[in-house]
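Beneath this line is the structure, given in structure tokens, with notes to follow.
All protein chains but one are shown at their positions in the complex.
By letter and in written order, the chains are A, B and C; residue numbering begins at 1 in each of them.
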Amino acid sequence: MIFFRSDYSQGAHPKVMEALVKTNLEHTDGYGMDPHCENAAQMIRSLIGIRDCGVHMMVGGTPCNVTLIAAALRPYESVVAARSGHAYSHETGAVEGTGHRIITMEAMNGKLTPDLVDRAWEEYEDEHTPLPRLVYVSQPTEIGSIYSKEEMTALYEKSAERNMFLYVDGARIGSALTSEENDLSLQELARLCDAFYIGGTKNGALFGEALVILNKAIDDHFRFMIKRQCGLLAKGRLIGVQFEALLDGGMDSIYFKMAAHANRMAKKLKDGLAALGVGFFGTSQTNQVFPILPRDVIKELEKDFSFYEWGAEKEGKTVIRLVTGWGTKEPEITAFLDKLKIILQGT
Amino acid sequence: MIFFRSDYSQGAHPKVMEALVKTNLEHTDGYGMDPHCENAAQMIRSLIGIRDCGVHMMVGGTPCNVTLIAAALRPYESVVAARSGHAYSHETGAVEGTGHRIITMEAMNGKLTPDLVDRAWEEYEDEHTPLPRLVYVSQPTEIGSIYSKEEMTALYEKSAERNMFLYVDGARIGSALTSEENDLSLQELARLCDAFYIGGTKNGALFGEALVILNKAIDDHFRFMIKRQCGLLAKGRLIGVQFEALLDGGMDSIYFKMAAHANRMAKKLKDGLAALGVGFFGTSQTNQVFPILPRDVIKELEKDFSFYEWGAEKEGKTVIRLVTGWGTKEPEITAFLDKLKIILQGT
Amino acid sequence: MIFFRSDYSQGAHPKVMEALVKTNLEHTDGYGMDPHCENAAQMIRSLIGIRDCGVHMMVGGTPCNVTLIAAALRPYESVVAARSGHAYSHETGAVEGTGHRIITMEAMNGKLTPDLVDRAWEEYEDEHTPLPRLVYVSQPTEIGSIYSKEEMTALYEKSAERNMFLYVDGARIGSALTSEENDLSLQELARLCDAFYIGGTKNGALFGEALVILNKAIDDHFRFMIKRQCGLLAKGRLIGVQFEALLDGGMDSIYFKMAAHANRMAKKLKDGLAALGVGFFGTSQTNQVFPILPRDVIKELEKDFSFYEWGAEKEGKTVIRLVTGWGTKEPEITAFLDKLKIILQGT
Partner (left out) sequence: MIFFRSDYSQGAHPKVMEALVKTNLEHTDGYGMDPHCENAAQMIRSLIGIRDCGVHMMVGGTPCNVTLIAAALRPYESVVAARSGHAYSHETGAVEGTGHRIITMEAMNGKLTPDLVDRAWEEYEDEHTPLPRLVYVSQPTEIGSIYSKEEMTALYEKSAERNMFLYVDGARIGSALTSEENDLSLQELARLCDAFYIGGTKNGALFGEALVILNKAIDDHFRFMIKRQCGLLAKGRLIGVQFEALLDGGMDSIYFKMAAHANRMAKKLKDGLAALGVGFFGTSQTNQVFPILPRDVIKELEKDFSFYEWGAEKEGKTVIRLVTGWGTKEPEITAFLDKLKIILQGT
């Protein structure tokens, strides 16, 4: 069975494992109050060129999203997001679990726009409606597209105009930053939002994300929020150690190399699919590809390959999601395309 | 100033006030554990022809919606509703405040359909998505339309098929039941849902709604839920006394007479507006009318009449909401139409 | 049956009913945005001699406590209260329902002290413990005792020292202010806390409390909080109209006369009980009396009088709570004492 199911089906990059083994018997304080977490935080501050910000080592992406949002909002305030966004579409209502509405907008290609933010505000009247206060986007989006520098700038300006925070879910931020089509650097992104995170889980860590909070108001007492939301890891240093290994070398680190590799593999897959005449859902620019295939073709493919179906069947066809990762090998791509070719020829 | 702003701009029907004055010096137990609440509950059980159900005297409509939903759902479960529905559009995220998502559907004429319920389920996958568990509708809808017997039956069957509760917000249920176009009786409605409420606030009470819970699972420990949600009124009997007065005489009671009167006034208003060539938003069948008027006409009308603007201006025109009530007098309708006529002639 | 069960077993003072009847057919805006609420708020501002504060007409005491606390605290912050305090002992965990801990302290005679506040802080360590942020007291306490000016001043200073808000639940504030033993005026109280409320329900209103928020930070967007917590009454003016009637005449108004009457009746009851050799729980200084009586004596009394048992039986005796109100009549007191005398003589 070859996995295109997710970018978290394997463990960590060998260098990450090495670092964990090497530091394993050290004694340190718990809960992220250790030299590794502090060092990883400083590496990230250097990377983005901003010294004065909070950096918190978090266990996963949903804890990042939910804790950040719960910290940023007062009880009557709400989030504006694309309906396809992860915080709405794949977190079991965890944001609402903290008492906040997500105002969902149907977003072309998964991307929120200033116009959609304005339209979300049309629902606002007065004390009878929640107050929109935070814009949630992910870079790349849930369906693999990326915000250009111009688009992100426009969103940030709109957020500021509306007195809203802009928060960027960076579960696959490496993939966005290394996309051939990307024109928005990490340093720029960090200046165009109030908070974002650098995802480890989906790019070569065992687990862990580095949440960067630029806005002081949100960062206030944030460690209390993490604990209260059950997200403070006892051996917090594990995340720090991993980010030290991932980001060693800065923009030349394995973090960005792995992401670039996954993108290349996805590109190869996408080009191969297109060459076979397959159509796509959305226009992924990163490490996810969403071909639309007939049911019986999917059935055949599932014998050798593991992947998700994405949404309901329509007129006999279904979108599937193929994800590449740092560990994806070129022959796996070839095997998939070859098999598909044979199936399509047979039908 | 003539009020078409709401059906709760005045106090209570004089008979309601009489009942409150008459019983004022009685001593009773508090929190709804008194003979008046019990009697009103029995009157309602008789009216719907169902003995075995919970009837709770609630302070207002939002407390009904929120407490009922919070009682019915486990933490990971969610509500399906029309995006225009009151629980989503005018309750400041109070439902989400109890930790539950409202999955919103764009609904034609404010009405949810079995097909829309199915489409809401398309968002559901597994433990990564909240489980849809309760269908929220109001009868009439937020924009004055009503569900026919056939439509409500179809929704109830779909809810049952999906293992969902069907809950009917009856803030203006009197208006629905006495609409000329209505074919769904109160007895029938009570058999086509798991819970509903008979609204007092918007039909001649000072305040208060009678929440009827047909489904035992939801009714379990419901008084604990009311108190925990801050909704248990110390002098709970006040609501019981009012419903005794409102429903005295059953289907011939002032409750239904007031609602029928309001509907008649709305009909007169609607016909008059149509005669002046005015277009409408939606097709209200009850005591709310939603004409679409040019901005400057609205400005003129606002000098003598009080009403809400409903949604944002589009192409120079805005929807306004005109609401009639038990206290609306025919000359007030005439005055409005006359004034509008003059304005329109002047433009 | 004679009621000593609560001070809310009857309806409203006749002057309150008159005011409601008199204003019944007026049309006004809803949700407390009407001239009566505004006028009542101004009357209260005059009474306390502070112009610049929020005054919100609330439906009941639990909504006051819960909404105020939810507005004042961030998610990881907590309340310090006497374990006997109403917000802990009789609100079904509604405060915790908004996500906040109440740190309970065993309080002598129901009263929190600066020392108890300090002891609550002993539980605090760092991000692993909630941050104490609001001191909750009621004046009078749940068991009828009152804070002296010195005691309240000390609590307020301790709160300020600890960077905590001080909130005073005033469900029976009239009773405290008119107690013979009271030395803390309303004007003084308003300067010794961040928020308090003037209770209507337990002193001659049908329902309603006037919540006064002195601290701007808590008052910010407070109407959103009220609605989100389901507490915004459609015909909000009802509360305004009642407070206009209750407070007409300021310190000479029926509000204070009713409270003083109830205190006198309680005093008479207490003295009579003491004369019969009955012991008491706590030292109530207001309109509640807590005699300790043998089980069989209580059984006999319950045939003619309605009251609560207060806590569990211990060594054959139980505390009962006798509450007097504005409507309590002297012969009712006499009847109770006479009956008790006969029972005691018979045993």
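We adopt the following convention: a residue touches a chain if its C-beta (ideal position, glycine included) is under 8 Å from a C-beta of that chain, and two chains touch if they have at least 3 such contacts.
Because the structure is a prediction, the values reported are computed rather than measured.
Q: Which residue among C:N39, C:T92, C:T113 or C:N215 touches the omitted chain?
A: C:T92
Q: Please identify which residue in B:K227, B:H261 or B:R321 touches the non-displayed chain.
A: Residue touching the absent chain, from the options given: B:K227.
Q: Which is it among A:R5, A:R45, A:K149 or A:K268 that touches the chain not included here?
A: Of these options, the touching residue for the absent chain is A:R5.
Q: If you put the missing chain back, which residues of chain B would it touch?
A: On the side of chain B, residues 31, 70-71, 74-76, 98-99, 127-128, 130-131, 221, 223-228, 232 touch the unshown chain.
Q: Extract the touching residues of chain C with respect to the undisplayed chain.
A: Counting only chain C, the missing chain is touched by 75-76, 78, 89-93, 96-102, 104, 122-123, 125, 127-130, 311-312.
Q: Mind pulling the chain A residues that touch the left-out chain?
A: 1, 3, 5-6, 8-12, 14, 17, 20-21, 23-30, 59-63, 66-67, 91-94, 97, 201-202, 206-207, 224, 227-235, 238, 306, 327
In this section, only the chains that are shown with their structure count from here on.
Q: Return the chain whose centre of C-alpha atoms lies at maximal distance from the corresponding centre of chain A.
A: C
Q: Ranking chain pairs by how many C-beta pairs touch, which one is first?
A: Chain pair with the maximum contact count: B-C.
Q: Using the average of all C-alpha atoms in each chain as its centre, how far is it in Å between chain B and chain C?
A: The computed centroid separation for chain B versus chain C comes out at 33 Å.
Q: Between chain A and chain B, what is the gap in Å from one C-alpha centre to the other?
A: 42
Q: Note the residues in chain C that touch 2 or more other chains, in rising order.
A: 224, 227-228, 232
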